[in-house]
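Below are the structure tokens for one structure; questions will follow.
Of the protein chains in this complex, one is absent; all others appear in place.
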Amino acid sequence: MSIISFTCDYNEGAHPLILEALAKTNMQQEPGYGFDSFSFSAKDRIRKVIGCPQADIFFLVGGTQTNSTVIDAMLPGYAGVVAAQTGHIAVHESGAVEFSGHKVLTLPQHQGKICPQELEAYLAAFHSDPTWPHMVWPGMVYISFPTEYGTIYSKEELTKIHTTCQKYDIPLFIDGARLGYGLMSPACDLTIQELAKLCDAFYFGGTKVGALCGEAVVFPSGNAPAHFFTTVKQHGALLAKGRLLGVQFDVLFTDNLYFDISRNAIDKAMQVKAIFAGKGIPFHIDSPTNQQFPILTKAQMDALEGKVLFEVWEPLPDGRFVTRFATSWCTTQEQVDALKEIINQ
Amino acid sequence: MSIISFTCDYNEGAHPLILEALAKTNMQQEPGYGFDSFSFSAKDRIRKVIGCPQADIFFLVGGTQTNSTVIDAMLPGYAGVVAAQTGHIAVHESGAVEFSGHKVLTLPQHQGKICPQELEAYLAAFHSDPTWPHMVWPGMVYISFPTEYGTIYSKEELTKIHTTCQKYDIPLFIDGARLGYGLMSPACDLTIQELAKLCDAFYFGGTKVGALCGEAVVFPSGNAPAHFFTTVKQHGALLAKGRLLGVQFDVLFTDNLYFDISRNAIDKAMQVKAIFAGKGIPFHIDSPTNQQFPILTKAQMDALEGKVLFEVWEPLPDGRFVTRFATSWCTTQEQVDALKEIINQ
Amino acid sequence: MSIISFTCDYNEGAHPLILEALAKTNMQQEPGYGFDSFSFSAKDRIRKVIGCPQADIFFLVGGTQTNSTVIDAMLPGYAGVVAAQTGHIAVHESGAVEFSGHKVLTLPQHQGKICPQELEAYLAAFHSDPTWPHMVWPGMVYISFPTEYGTIYSKEELTKIHTTCQKYDIPLFIDGARLGYGLMSPACDLTIQELAKLCDAFYFGGTKVGALCGEAVVFPSGNAPAHFFTTVKQHGALLAKGRLLGVQFDVLFTDNLYFDISRNAIDKAMQVKAIFAGKGIPFHIDSPTNQQFPILTKAQMDALEGKVLFEVWEPLPDGRFVTRFATSWCTTQEQVDALKEIINQ
Partner (left out) sequence: MSIISFTCDYNEGAHPLILEALAKTNMQQEPGYGFDSFSFSAKDRIRKVIGCPQADIFFLVGGTQTNSTVIDAMLPGYAGVVAAQTGHIAVHESGAVEFSGHKVLTLPQHQGKICPQELEAYLAAFHSDPTWPHMVWPGMVYISFPTEYGTIYSKEELTKIHTTCQKYDIPLFIDGARLGYGLMSPACDLTIQELAKLCDAFYFGGTKVGALCGEAVVFPSGNAPAHFFTTVKQHGALLAKGRLLGVQFDVLFTDNLYFDISRNAIDKAMQVKAIFAGKGIPFHIDSPTNQQFPILTKAQMDALEGKVLFEVWEPLPDGRFVTRFATSWCTTQEQVDALKEIINQ
């Protein structure tokens, strides 16, 4: 048996229906830069799914690119973006936000999430500090859903954060690189229609949810920043053959595919969780989504070597390691069963 | 008969062999970010083709992105990039180079090309101007091959430009978004191995030459800028599923495919050229590559309406229009024959 | 006799009344960052002089700094600034505008000025070019008054440029590094009150008109960009001891000093002009302000060596040189007389 990988949710290519559609439409001559018929169709499908008929929708290629482009477009030059200290933009994007001139203003993280009360307190403190004109003005809030730790915000939490943003008149942006995995979690009490109303911009991640690449950025009320197309190109984020993104999202939002394959990842993740729990292995975080973080000893890790791949997240002071096992849209029952057999050996 | 399009060279999807390879490798689990086996294989093939075994190679997604990332990585902060005033980076990239903090320093264009003597004169004048520390230092030279007007540099011209760059100790970067179409032109007296030795960085455009997306950046002597991977990510140009690029370039550089399909575009373009010439229609520029620029009257343009698509490049003072007809890797004999019939009606 | 210098208009320190005021107020304890009483007083005086009681006024330190800060603050991220190809921001600011991410979009210069008709034509062409979203959006217009060649716009020209800016809904910014010298020119048909109404931002240059340093930026209708104070600090342009600027501008705008000393420069420049003209020496440009550009032969230049300093502006194809002789707020009759004697030898 070959090694199975739970390293991440972008180990494979794309959903077969996507490849099929790419092949079928391949020689159809279409305009570039997102003006192809597939992109128009995909946008219409997404508008219906989220219940926002006026939504502005743009297809970008990857997550870091999407974050830095949207943030730069929504922020005035003097402003920064508020994020959890573990937020992707704060840690693992090589300073892409700073590259566009903006500071990432960090709040403490709680299982990867910011706390609505702490956000409110931070903004209140900022605006009552007489030295604020010498500091970076908090001009928007960024959260990821699910977070980098697999956790999700409840409807109550998201509502509070959104209300705070409205109070201070700054937009809320949701990084949805794994949005499907959050929405399909049994722990999620939010619908996509509700989420779309509780923020000013969000995106459906395609790269990690069945596509070869692509993120669908949504400005729910038609509130795309002026000249956003130009900003996208300025950031090197405009795809000449926009059809590549159009075809993919058109397939993903046909017949509920995006959500169905997201649910597969969750079903498999819950099995993975049960496998570790069944062996008495503790977790770093109680994740309700497709990323699971079991804490393994060196010996346990050694026992898995050559059989299963996973990520070592961080070492613990006691010598054990937080690891990450990620399922995805295409994780099979066979792979989970194989993991079970390996773990239970 | 449906409308045929000669609008641009990215109207269709990808070469069928690419789609085939994507489908075949789809479920193979591979690492992300360019560490997949396909990317390694593709890089090896490219190194062999260009005769540069130590070349550093990176796969990026699109042309504007590649230009701004490479230029920013190769330039010191205080420096700018020299380009023809019609260079893509100077006109049609929404200021992506300036976004990264660098000025585009323009030279006059001659059928889309910079003149080696004018480059030399400009650099000499700059360095002898006592106010130069108050100006933007010309830190690299950018040329496109072929140019935005379909023209190509001769070996002599490229050698002179390269020599000048070496004299001033600044790198020469070749935008090869349509590199195959330049190399396969009957007017080209350069091999790819020679071109690789006459510059410090160049790229094989994939987007316009048979791929869904992707540009293969080459630093021929292993001279990639330090931490280029991080710079790529910082620019939002790192693809998570790097396999998408790896598979495509692996196919393109197998069995000479990249060059064979490039030659198809040239063959068809020469036929297109002959069709217009046969009707006594003049050209704005004598292009030896896949873009042809016939000058049409309003009446001639009207006659084509609803039958064939093309780009209107620019109006002329006398009321006529420079138009662009582009062929590509997949232009068929049927399309060219149809054009012929339309033109000759 | 020691060498006299007509090299530039910032060869000396400050007007004696400024030094006096600095000494007199020296130990008065005042808040920093422009909240000192001198700055408030100076702003009030300027508001009165320009007839704009609601004007927002900020004191910055130098010209390049002021240009790049104001331009960055007034431009959206995707936009560039239109300027003459000889504009200071386009040539001699080391790319400070590009450093803040914006392209300088150049128009042809006519004796240092842009042509209102060409501006209108450029903007019209831009907006009618279907590829404009791929280009840098012209988001404001920059002119210098007087220009780098000492010329000034007439009321008619400025009105036309302003009208065009309003038509396209973009601001007009006037670099007034030498504003006094323009306004006091006998050729000027504009008052400062009129100029203030014909633009969206301008500044009174202090550095070249009697101050040690300092430029007074005016947003005539109280239209300072939001959070401009923070942007100024972000650009490193906020002076801790803002009193240094406040005291200086308070003196300069007391009892018409700014304009009186500007007139001195003009009076002396007209004499300098007459000295050269009297010897049959031609001029590169017919400048009505404090910078004069006589064309000298090598022999004529040699004859001046060791006696008078001036700038060599540019060589001419025929072997002669455009030179620049600048007078200033403090040029004395003795200096002009000495020059006359030298020239007439």
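Read from first to last, the chains carry the letters A, B and C; within each, the first residue is number 1.
The rule we apply is simple: a contact is a pair of C-beta atoms (placed from the backbone, for glycine too) under 8 Å apart; a residue touches a chain by one contact, two chains touch by 3 or more.
Since this is a predicted model, take the numbers as computed values, not measurements.
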Contacts of the hidden chain among displayed chains: A, B, C
Which of A:S94, A:T164 or A:S185 contacts the chain that the document leaves out: A:S94
Contact with the hidden chain (one of B:L22, B:A42, B:A73 or B:L239): B:A73
Sites on chain B contacted by the missing partner chain, in the whole complex: 72-73, 76-79, 100-101, 133-137, 226-227, 229-231, 233-234
Hidden partner chain, residues of chain C it touches: 4-5, 7-8, 10-14, 16, 19, 22-23, 25-32, 61-66, 68-69, 93-96, 99-100, 207-208, 212-213, 230-231, 233-241, 243-244, 309, 330
Chain A residues that touch the omitted chain in the full complex: 78, 80, 91-95, 98-99, 101-104, 131, 133-136
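In this section, only the chains that are shown with their structure count from here on.
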Topology of the chain contact graph, where touching chains are joined (line, ring, star, complete, other): complete
Homomeric contact chain A-chain C: same or different residue positions, threshold half: same
Between chain B and chain A, distance of the C-alpha-averaged centres to the nearest whole Å: 33
Chain B and chain C: spacing of chain centres that average the CA atoms, whole Å: 42
Whole-Å gap between the CA centroids of chain A and chain C: 50
Numbers and ranges of chain A residues touching at least 2 other chains: 100, 230-231, 233-234
